[in-house]
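Apart from one protein chain that is not included, each protein chain of the complex appears where it belongs.
Chains here go by letter, A, B and C, matching the order in which they are written, and residues are numbered from 1 within each.
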Amino acid sequence: MNIMHYLADLLVRSLFKADPATWPYTWIAYAVVIGVGALLAFAFVAIFAGPVTWIERRIAGRIQSRIGPNRNGPQGCLQWLADGIKCWLKEDLVPATADKPLYLAAPYLVFTGMFGAFVVLPFGAHVIAADLNVGLLYILAVTSLVVVGLLMAGWGSNSKWALFGGVRSAAQLVSYEVPSAFSLMAVVLMAGTLSTQGIVGAQGGWPWQWFVFRNPFLFAAFIMYFISAIAEGNRTPFDLPEAESEIIAGYNIEYSGMRFLFFLFAEWANMWIMAAVATLAFLGGWQIPGISPERIAEAKGWTFVGWQALSFAIFVFKGTCLVFTIIQIRWTLPRLRVDQLMITCWKYLVPLSMGSATGVLLLMALVREGGIVDWVMRGAMLLVGLLVAGAYIRKVRATFMADRDNYKKMEGRDLWYPPYRLP
Amino acid sequence: MHFEYSVVLIYLTVSAVIVGLALWLGRFLRPNLPDPQKAQIYECGERPIGSAWFNFNPRFYLIALVFIVFDAEIALTFPVATVARGWIARSDGTGWVAVVEILLFFVILLAALAYVWGKGELDWSRELTSPEEMP
Amino acid sequence: MVPTVPPAVSPHRRPPRGTVRAYFRNIRLALSTAFDGMSVTMSYMFRRPLTIQYPDKIDKPVQEMLPESYRGVLEVDMDRCTVCLQCQKICPLGCINIESCKNPETGNREVTKFDIDIGLCMYCGLCAETCNFDALDHTREFEATVTTPDQMILHFVEKPREVTKLKAAEMPVRKHKGSILQKMIPAFGRRHPQEVWTPTAYAAAPVPALKAPTATPKPAAPVASAAPSAADSPTPEQAP
Partner (left out) sequence: MNGSIVQVVLFYLLAALALTGACLVAFSRSIVHSAFALLGTFVGVAGLYALLAADLVAIVQVMVYVGGVLILILFAVMLTARVDEGKESNPTVGKIPGLLAMLAMAGLLVVTAVKAFGPRTVISEANPPSTVSPIGNLLLSKYVLPFEAISVLLLAVLLGAVTIASGRMRKGAGGKQEGEAPR
């Protein structure tokens, strides 16, 4: 049962004392409840995307051995609000030579395409706007509205940089849609459904129940999905559409003030969508370890609400971790060249993701689920994951230690400065 | 199902309304000081030269072409992939039909990709094989 | 763009022998280099930032930490200026604007204007080099934020004053470098309090600006520019 459906029915029953099945105005109650849900989703986007811009800049500061914005509010945590208000108060410029209808319509399309994807994101056990039967395909479909919007912005601006940015963006987004779709196909094969809740339900709360550790092909699919998600979000190292050093800002160069903000908004929220899709498809989604979905559904009263809140927190936590990884990648890797970008997609990711989907299919046909081989595979993949994590921590520590003594000798201070100590 | 799709419709409408409302409210907050210099497009501080609407690298077109083929493939294989699990779970061995079918589909598409790859159309800046090809 | 020199067919850009091996080598390299890079950036999350927060958390003003030869905003000590116009002549950008005239009553030369447009100045130092009297010099001041573009023109002569007739050796000691400018800098923002800067007035170039009575004091009426109050006047004390 859809939570909004349930709430709207409840509203009709309690407030108007009518039976929702026969009451002629039930659809108004539905529309109101869904509209409120959409506003809540928007609030989530705003509250998430805003501070993440600040956090990204602080992380960027730390990675580059500097401080980052810390003036607005304690530790600069209101920087995003200041930026937003500033953009709102900025003049709205339309180039005289622009193709006005297209120029004005583009932010609507970009934002709508981004926001539409929130319909199927399962934030919690029952916290989902609509569990579409075509969930994953739906996300792929609404994202294409963004592509058209970017192209529209690029063309409508009548600026060379904007056009290059828009065209590059469109080419990049459509190219990387292919590997991301094939990586998700591996998940769909495993789950046997396209619905996002169904995919989450096919996994479990513990890491060995997640799809990413099920078999090597899914592990590879996860990595490939993550790469193509970064590319679809126009993030470094795939941020050619807005390469500052080449085409200044790309498709949004002629936009100012609020219109510009909506492009940025869409970009930041897109990052969250990509992380959320990776979470729900590969990392177990909102699943609480040790608690089965049936138990959540059967719970009553505040227990039910508590489980929902916990599952929501788990989902957001996993997604945020991925968002942080995307941010870290942005400040680590250099930008690709345009030919490298296309080669990475068509020569590497497309065949390999098709291969991983094929591998998953063959494993499904050959290996009995829950059998000994299956469990050995899961254990091996979990071990591989742990080994990679261990190697990572060791490497980070070694890199740090290599510079620590030198720093002490030269500066007379300790290099150690943990992330929670905000400068 | 119609309920689900009405959710989609309302979400899309609400997001468009949010954009419109924010821009409309901004009208009362932002200055409006039109100026011919501001209305110029940005070209690194120089006066813009000509229109931006000229032809660009046709390779973008080729990428879109290849993409459509793959897009159609994705659209066709996703429903099959959805039911493949159920087919494999059957005990009568019909699951292999699904496996073989998807594999065949993939192989044919990969052959197409290999052809394009072999022709060098996937290389963004194609290497010139002979000086005669020079423009 | 059409290459002018035909590039030779480049064998080194071809994929190396053993293409399949190169393919998988690329994948391995992509993953391992990304892993290495990520671990380096992650280690920086635990390192002390190198930068110092400006201007809150520094021990002394940055001006004092800069080297002596730093080329900051220009300043003129009018007590030592003989209005020889050498600086105006050598300035490649013409950012120095000096005017002088003979006072009909006393018969002495008077300097009516010594303006430096720091918006135009490129800090080449030629004027300071050429000044024989050590009057014009770069300071170590760099914080010259103003609120309107016309405030970028520094007026070192607020009201007409006599040009010194002393020899270089007899002149008063050069005032401490930066002390004149420091007095002027706080006044940057309120030099023309009555004037509201609008982009239209700025973009529309000199013609409408002349019409507006509140526009920048024009060189045409230098004597009348004694408007600023005494408190605002950064002019140094008159030379004896």
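FYI, a contact is a pair of C-beta atoms (placed from the backbone, for glycine too) under 8 Å apart; a residue touches a chain by one contact, two chains touch by 3 or more.
Being a predicted model, the structure only gives us computed values, none of them experimental.
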- The listed residue (A:M152, A:V187, A:I288 or A:V396) that touches the chain absent from the view is A:M152
- Query: When the complex is taken as a whole, what residues of chain B touch the one chain not shown?
  - Reply: 1-3, 5-6, 8-9, 51, 53-62, 64-69, 71-76, 78-84, 86-87, 97-98, 101, 104-105, 108-109, 111-112, 115-116, 119, 121, 124-125, 133, 135
- Query: Which chain A residues touch the hidden chain?
  - Reply: 21, 24, 26-27, 30, 99, 101-102, 109, 132-134, 137-138, 140-145, 147-148, 151-152, 155, 164, 167-168, 170, 174, 177, 194, 338-339
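Note that only the chains that are shown with their structure count from here on.
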- Taking each chain's centre as the mean position of its Cα atoms, how many Å separate chain A from chain C? 45
- Task: Determine the centre-to-centre distance between chain A and chain B, using the mean Cα coordinates as centres, and give it in whole Å.
- Result: 18
- Item | Rounded Å distance, chain B centre to chain C centre (Cα mean) | 49
- chain A residues touching 2+ other chains are none
- Message: Touching at least two other chains at once: which residues of chain B meet that condition?
- Response: 33, 36, 38
- Item | Residues of chain C touching chain A in the complex | 23, 26-27, 31, 34-51, 53
- Query: Inside the complex, what are the residues of chain A that reach chain C?
  - Reply: 59, 61-67, 70, 223, 328-329, 331-333, 348, 352, 391-392, 395-397, 399-400, 403, 407, 413-419, 423
- Message: For the complex, give me every residue of chain A touching chain B.
- Response: 2, 4-5, 30-31, 34-35, 37-39, 41-42, 88-98, 107-108, 111-112, 114-116, 118-119, 129-133, 136-138, 140, 155, 157-164, 167, 170-171, 174-175, 177-178, 181-182, 185, 188-194, 248, 253-254, 257-259, 262, 338-339, 341-343, 346-347, 350-351, 354, 357-358, 361-362, 364-365
